[in-house]
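I have placed the structure first, in the form of structure tokens, so that the comments after it can refer back to it.
Removed from the display is one protein chain of the complex; every other protein chain stays in position.
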Amino acid sequence: MSEVFDVLIDQPFFTGMTDEQLRAVSETARLVTFEEGAVMFVEGGPARRSYLILDGDVALSLRTQEHGAKTIQTLHRGDFVGWSWMYPPYRWSFDANVRSEVSAVQFDGPLLKKLSLADPELGYELLRRFTEVIVTRMQALRIQLLDVYSTFR
Amino acid sequence: MKESLVIEREGVDALISALADRGYEVVGPTVRGQTIMYDTITSTDDLPVGLRDRQEAGTYRLEERGDGALFGYVVGPQSFRKFTTPPGTVFWKGIRTDDGFETVALEEPPRYAFFGARPCEVAALKVQDTVYGSVGDPVYAGRRNQSFTVAVNCTEPAPTCFCDSLDTGPGVSDGYDLALTEVLDGDTHYFLAEAGSDEGSDVLASLTSRDALDEELVSAHRMVVRAAENMGRFLETDGLKEVLLGNLENPYWDEIAKRCLSCTNCTLVCPTCFCSSIEDHLSLDGTETERARTWDSCFTLDFSYVNGGPVRPSPGPRYRQWLTHKLASWQDQFGEIGCVGCGRCITWCPVGIDITKEAAEIRERDVRRVVVGTPSVKEAAE
Partner (left out) sequence: MSTQLSVKADAHVMSPVPCRILSVEQELQDTYTLEVEPPGDEWSFLPGQYTMLYAFGIGEVPISISGDPEDSTKIVQTIRAVGAVTDALVGLRPGDYVGVRGPFGTAWDTQAAEGRDVLIVAGGVGLAPLRPVVFDVLNHRERYENVTLMYGARSPGDLLFASQIREWRGRFDLEVLITVDQADDSWRGPVGVVTSLVGRSSFDGDTAVAFVCGPEVMMRFTIQALERGGLTDDRLYVSMERNMKCGVGLCGHCQLGKFFLCKEGPVMTCAQMAGSCWIREV
């Protein structure tokens, strides 16, 4: 566990949290690796985990009828992957595949929830950080939606 | 002290002939339909003799004055830019050759004598000299450099006039070859004439005239001063640029937009507007081409078209563009206000939008203003 703590304390995502809070979070987490081509999770699968990418690339994609698998976003070092564990139906809403070997911190969703209920202050700190990432990502996705590079004739 | 001479109506006729003899095409005010336009004139009979223009926001009517005044009106919908940058002027001609194409020389432009130019017109020509001079436009320069200007001082401003606010009238001080002031009092009818250039002096010397009496000079001068006191409208120019540029997001622009039709009349009648577009004409066999310049207006949707849509699709921002350019950004671009206070845009706006009133309204609703105890809109937002 102290191994995870040493990793988390260096991560910009957790800057500002107390050592005690970080220690509690580390108890729910462990270091994992995925080899290139591995499936992190699939759409519809049960969502219990969250990942903080330490190194490597992950591609999020959706299977479409007419166009096959469409990559909607790639995530890289420092990015968080997956929040579907936070709300019902607790199922992944897209596929996540490993593009290049990934090392990550894997968090146990239900354990994090239990921790947050017991220590609301910690829960708030986590939620605040998660929502900031979600908002930034949503804004970026909106621009992607705009299809700004296309021509108008 | 400029020499002032007195001429009679016959003298004015002689003046028009003298200019024509010198090779000028004399263009001046004349009645066309029910308005006073600028066109070729050959004698004082072509002038709107005994006519007055009743102008107000969105209104223009000609009526009989009951006298023989030659210049008893102010300005109509046209300005002399009709002649300096005529719409449709070909500015480049080319023919195909084995090495691509070649430039074909253009015809010499006509030499114009601008007859009956009001002080606001003279000021407008100077404003355009700065604009086109900064670019080096041969179309404008070719017509302007060989022009002759006969200015006419104003003694009866229209209710829409506000040249006094911009120091462009009602009397002209420079930028002319000859300046006339008409004095009509019962049976007395004469014209004070002043030369403003060497050529103006030459032309004046060729006319029958006499020296002006002191009381004639004083009386004419007084008429012009009285005209300044009787201006129909006023534009506060103090801090105008800062007020307008500090209020670009003022919701009032959208209020104006509710009335503005984007009809472009104001830009067409304005003597200083210079926006233009280009038309390409190709001969049927594809060997000869002409590029012609047309008048354009920032009020059209097309004007700001780029990459799939106009930058200013809404009417409020388009009105804002016109007003802030004319009264504010022009100052940064050319060192002076682009408006000369002629009032045409007020008269010819079909819904009577008044540039002086709208500028005052923005000033009145200045979002930057802090009333003691209450935050300004900007501060509140921060």
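A and B label the chains in the order they appear, each numbered from 1.
Quick note on the criterion: a residue touches a chain if its C-beta (ideal position, glycine included) is under 8 Å from a C-beta of that chain, and two chains touch if they have at least 3 such contacts.
Model, not experiment: these values are computed from the prediction.
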- Who touches the missing chain here, A:V39, A:A69 or A:L127? A:A69
- Identified contact with the non-displayed chain, of B:E3, B:D21, B:D45 or B:D174: B:D174
- Given B:G133, B:G239 or B:P350, the one touching the chain that is not displayed: B:G133
- Residues in chain A touching the chain absent from view: 57, 59, 61, 67-74, 76-78, 99, 139-141, 143-144, 146-153
- Query: When the complex is taken as a whole, what residues of chain B touch the one chain not shown?
  - Reply: 91-92, 94, 96, 99-103, 129, 132-138, 140-142, 144-145, 147-149, 174-177, 196-200, 245, 248-249, 274-278, 280-282, 286, 289, 291, 296, 298, 303-307, 311-314, 316-317, 321, 325, 328-329, 332-333
